[in-house]
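Below you will find the structure I want to go over with you.
Omission of a single protein chain aside, the complex is shown with its protein chains in their original locations.
Order of writing sets the labels: A, B and C. Residues in every chain begin at 1.
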Amino acid sequence: MKLLDLIVMPDDATTTIAELKEQVKRFCEARDWDQYHNAKDLAIGVSTEAGELLDLFRFKSPQEIEAMFRASDVQEEIEDEMADVLFFLLRMAQMNDVDLSGAFERKMIKNEKKYPVEKARGSNKKYGRA
Amino acid sequence: MKLLDLIVMPDDATTTIAELKEQVKRFCEARDWDQYHNAKDLAIGVSTEAGELLDLFRFKSPQEIEAMFRASDVQEEIEDEMADVLFFLLRMAQMNDVDLSGAFERKMIKNEKKYPVEKARGSNKKYGRA
Amino acid sequence: MKLLDLIVMPDDATTTIAELKEQVKRFCEARDWDQYHNAKDLAIGVSTEAGELLDLFRFKSPQEIEAMFRASDVQEEIEDEMADVLFFLLRMAQMNDVDLSGAFERKMIKNEKKYPVEKARGSNKKYGRA
Partner (left out) sequence: MKLLDLIVMPDDATTTIAELKEQVKRFCEARDWDQYHNAKDLAIGVSTEAGELLDLFRFKSPQEIEAMFRASDVQEEIEDEMADVLFFLLRMAQMNDVDLSGAFERKMIKNEKKYPVEKARGSNKKYGRA
């Protein structure tokens, strides 16, 4: 039995948003980064990391993108960029006392109204801005 | 006592990533949106919603941004955009079998190496790309 | 003959970058906007307007996008977003004494080296970052 087998990696089934926020908080406070982490620069962080995620798919065909998710090194690169977006989103929530789950629930209720099932089914139309 | 008092709103302390992913999945499948939700377009979604979040802070001073978080209607607008980014990130994870918490943990281990406390403390320098 | 027929609209064949920069400068100075137009916020402007441009194509198929360019109202919407990106790019250049044409020429020389014809022909591979 190897040591690694004993380490319980977190997974989506058991990890709460609060635990992720706490981890981000500890990481940034250990580095004294509060001074840089105003909302504007954190939103820049969310946006530029989202751009790096998107950049991976630029000029790629659907077939090439499927293959990217099957190649473990490229899959890891994609997941790293997704994690970077999540990092800045969590940090922005943590620094500004935003409860992400509550905000998400409230927005989903709005989305239910904006995209009623009978109208939105099988359609890529926007009813107003998402 | 009003009906609303009986509804338990989700919060970050108790909500897992898996629960949020499941909610996104149900929402999109009810609308038959799998056909549109390839990885490239979902990454576009993450990026354009991140742009809408950032847009709220364009040309705003630190003082104005602080006031935005204290005005409940503007705070809600900010939180809505954060929720939109989260929506597409969760959907991308769910559609492509990405465990976000595991990906996040692995990336944080890389970040610990990339930004060692003794070098990164109080610094906004990048050691390579984030 | 109507008045509009007498107005010579600018076109790409005769319009220089300097003329566009001058127009942006006059527009912003008339509104006393220099105080807001620091490089960070102008780069936010370039990025968020680019996001609005991209947003028009989200979840759209190649066939739908072709049709968008043939529908004059949608074509105008696309062109408006392209103009918004150009606006902030020109303003950023003008405020910071950047000669865009010179910068472009220098970057194209780098691109020639990064994407040599014999290697880049018919390939969507990146040789380093674009």
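Note that in this section contacts are C-beta pairs under 8 Å (C-beta built on N, C-alpha and C of every residue); 3 or more make two chains touch, one makes a residue touch a chain.
Note that the coordinates shown come from a computational prediction; the quantities given were computed from them, not determined experimentally.
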item: For the chain not depicted, the shown chains it touches; value: A, B, C
item: Contacts of chain B with the absent chain, listed as residue ranges; value: 40, 44, 47, 51, 59-60, 124
item: Residue ranges of chain A at the interface with the undisplayed chain; value: 36, 41, 44-45, 47-48, 50-52, 54-55, 57-59
item: Interface with the unshown chain - residue positions in chain C; value: 9-18, 20-21, 23, 27, 30-33, 35-36, 38-40, 43-47, 49-54, 56-57, 60, 62, 65, 69, 76, 78-80, 82-87, 89, 92-93, 96, 98-108, 110-112, 115, 117, 120-124, 129-130
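By our rule, only the chains that are shown with their structure count from here on.
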item: Interface numbering overlap (same over half, different under half) for chain A and chain C; value: same
item: Most remote chain, CA-based centroid, reference being chain A; value: C
item: Chain centre separation (chain A, chain C; CA means) in Å; value: 29
item: Rounded Å distance, chain A centre to chain B centre (Cα mean); value: 5
item: Residue numbers of chain C (touch at least two other chains); value: 44, 47-48, 51, 59
